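What you see is the complex with one protein chain gone and the rest in place.
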Amino acid sequence: MSTVLQQIINGVSIGSVYALIAVGYSLVYSILKFSNFAHGGVLMLGSYFGFFALTLFGMPFWAALPLAIIGAGLLGVLNERLAYRPIRIRNSPLLYLMISSLGASIFLENFTIVTIGPNFRTYPEVFAISPFMIGDLSIGRLDIIIFVIAAISVALLTWIIYGTRMGNAIRATSYNMRVASLMGINPDMVVAFVFFLAGASAGLGGVLFGIKYTVWPQMGILTLKAFIAAVVGGLGSLPGAVLGAMVLGVTETFAAAFVSSAFRDLFSYALMIIIIIVRPGGLLGTITGEKA
Amino acid sequence: MSQYYIGILVLICINLIAVLGLSLMTGFTGLFNFGQAGFLAVGAYTATILTTKYAVPFPLALLAGMLVSVLTSFLIGYPTLRLKGDYFAIATLGFSEVVRLLVENLEKLTGGSRGIPRIPLYTTLPVALVATVLALWLVANYVRSRHGRNCVAVREDELAAESIGINSFRYKQISFAINAALAGLSGGLLAHYIGFIQPSMFGIIKSTELIVMVIFGGMHSLTGAVFAAVVLTSMPELLRAAQAWRLVAYGVLVVVIMVVRPEGLMGSWEFTPANLKALFNKQGG
Partner (left out) sequence: MPLLEIQNLTKNFGGVTAVDDFSHQLETGGLYAIIGPNGAGKTTIFNLITGIYEPTEGEISFDGDTITSLRTHQIAAKGIARTFQNIRLFSDFSVLDNVRTACHRYASYSVWEGLLPTPRRGREEKDLAERSWRLLKLVNLDDRASELSKNLPYGHQRRLEIARALAQEPKLLLLDEPAAGMNPDETVQLMEFIEQIHETFDLTILLIEHHMEVVMGLADNIVVIDFGRTIAQGTPEQVQSNPVVIEAYLGTEEEE
C-alpha cells in the first residue's frame, strides 16, 4: 500500500511539472494556433539559468528561482520577436510558424551543447531531502514541495488569465485576433505577454525538473510530454492541460513502477494514441471542425 | 576518384533517397514527418539482422527492411493520419523516440545501445547510385501522375480535395508508405555502408538533418530536394572542423528561411526541359 501511495505522489509530482510546461504550451497554442517547438528550448535554458544562478553566482534559492523564471519568460518573448513575429505579421500559413519553431528549437539546443557543454548537470541540494513521515509511510519532501510550487503557479496563471484585464485581452485575442485589435487590444502586446507567461512557466518547470532529476541540453524533449498531456486533456484548454498532465504523470509513474521502467515512455505514447482513437477531443476538449 | 570522395557521394545518395521520400510525404502531401530517423532505423535494423544473423542476400534483406518499414507506417498511420498537421508531426516525433527506445531495450535482437558491429559492406557506389536513380525516377513519375496531383490537392486544401472525390486519408497513407519504403531502403544501405549501427545514429538529430534538407531545397520541388541533399551532405563533410556548429547553423538556417524565403531555394521549380527553356529565354531575351 505504501508503495502505491508513494507512486501516486511521484506521479502527482512529475504530473505537476508536466502541467506547468503543458499550460505554457497550451497558452501559446490557443493564441497563435500553432505548436511551439521551441518551448522545450526555453524550458531547458530556464533550468540552466537556475542552475548557474545557484552554482556559479552562489545565489540563494529564493533569488535564483525568480531569476530563472523571469529569464525564461524574457527568452520566450525574444524567441517570438525574432522567429515568429516576422512570419506572423505577413499572415503566412501556420505551418511556417511551426517550422520556424523547429529551427529555433534546434538552434537553442545545439547552441547550448556547443557553448555550455553536453554534460548532465545536477542541481545542488536546495531542499533537505529527508522525507515526511506519516505513520510508517514515507512521503518525499521534494515531491510535496514541487507539487506545491507548481500548484501555486498554475493557480496564479489561472488568476491572471481569468481574473485580470490582461487576461481578458488574452482570451479575446485567442478567439479572434483581428476583432480584438479592432476593440483596442494591441495584439503584439498580448502575444508578447503570453510568450512571457509561457516561457516563465516553462522555465519554472525546467528548474523543478532539474532539482528533482537533472539538467541537460536535450531536456527540451520534455515538451513532448507536455504535448501528450495537452492532447490527453484537450488541446487549447488550460484546465485540460493540467488534467492531462496529472493523468499522464500518474499513468506513466505507475507503468514504470509496476510494469517496466525502461518502457515508461512507451506507455506515455500509448496513452496518447488511445486518447486520440477513443476521444480525439481529449478528456475535456471539444473538437471544432474546420469551417467550410 | 579517391575513397574519400566516393564516400561522400555514397552518403549523398543514401541521404537523397530518404529526402526524396520526405519530399513526397512532407513537401508534396503536406504531412509533416519529424520522425524519419525512426523509419531509417526500422529499415537498417531489419536488413542488418537478416544479413548478419541469417545470411540473407543483400537485395532481399533491403526489400525486407523496406517492407517492414511500410507495414510500420500503416500501423502508426492508422490512428495518427486523421490528426491535424502539428498533432501528426509530434506523433511522428514520438514514434521515432519509441523506435529508439525499443531498439535500446530489445538487446538480444538489436544489440541494445551498443548496436550491431561488423556489418558486411555491401553498399558500394554503383549500388547506391542505382538505388538513387531508381528512387528519383519512381518519385518523379509519381508526382507527375494523377495520384501525385491528388496528393498536392490534399496538401493545398484537404476539404476541397475531398469535395472533388479524393480520398484524402488513403492518399496520405500511400505517401506515408512510399516514404517509409524509401527511408527503409536508405537505412538498409546506410547500415551496410558504415559497417555498424547504433540507436544513437537514428535520433532526433538525424530526423532534423533530413527535414532541414527538404525545407532548404524547397518543399514543393524534387530538384530542390536533390540540390539540398547534395549541398547539405557534402558541405559538413568537407568542413569537418566546424562539425559542432553544424546543427546550430541548421537551426538558424531554418528560421531565416521561414522568415525570408519560406518556399526554400527552389520553391516549386523543377529541372524540366520546359522550365530550363523558359529560364534561358528570360536570360537571353
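Chains here go by letter, A and B, matching the order in which they are written, and residues are numbered from 1 within each.
In the analysis below, a contact is a pair of C-beta atoms (placed from the backbone, for glycine too) under 8 Å apart; a residue touches a chain by one contact, two chains touch by 3 or more.
All values derive from a computational prediction rather than experimental measurement.
Colleague: So which of B:Thr26, B:Thr110, B:Asn150 or B:Thr223 would be touching the chain we can't see?
Modeller: Touching the chain that is not displayed is residue B:Asn150.
Colleague: Pick out which of B:Cys13, B:Val42, B:Val98 or B:Ile174 touches the chain that's been left out of the picture.
Modeller: B:Ile174
Colleague: If the hidden chain were put back, which of B:Ser163, B:Ser200 or B:Thr272 would touch it?
Modeller: Answer from the full complex: B:Ser163 touches the omitted chain.
Colleague: Please output the residues of chain B touching the missing chain, sorted low to high.
Modeller: Residues in contact with the chain left out: 138, 141-142, 145-150, 152-153, 156-157, 159-168, 174, 178, 220, 268.
Methods note: only the chains that are shown with their structure count from here on.
Colleague: As a quick test, compute the distance in whole Å between the mean CA positions of chain A and chain B.
Modeller: Distance between chain centres: 31 Å.
Colleague: Along chain B, where are the residues that touch chain A in the complex?
Modeller: 30, 32, 34, 79-80, 82-83, 85-87, 89-91, 93-95, 97-98, 101-102, 104-105, 159, 204, 208, 211-212, 215, 244-245, 247-248, 250-259, 262
Colleague: Can you list the residues on chain A that touch chain B in the complex?
Modeller: 34-35, 82-83, 86-87, 92, 94-100, 102-111, 113-114, 218, 221, 224, 227-228, 231, 235, 262-263, 265-266, 269, 272-273, 276-277, 280, 290, 292
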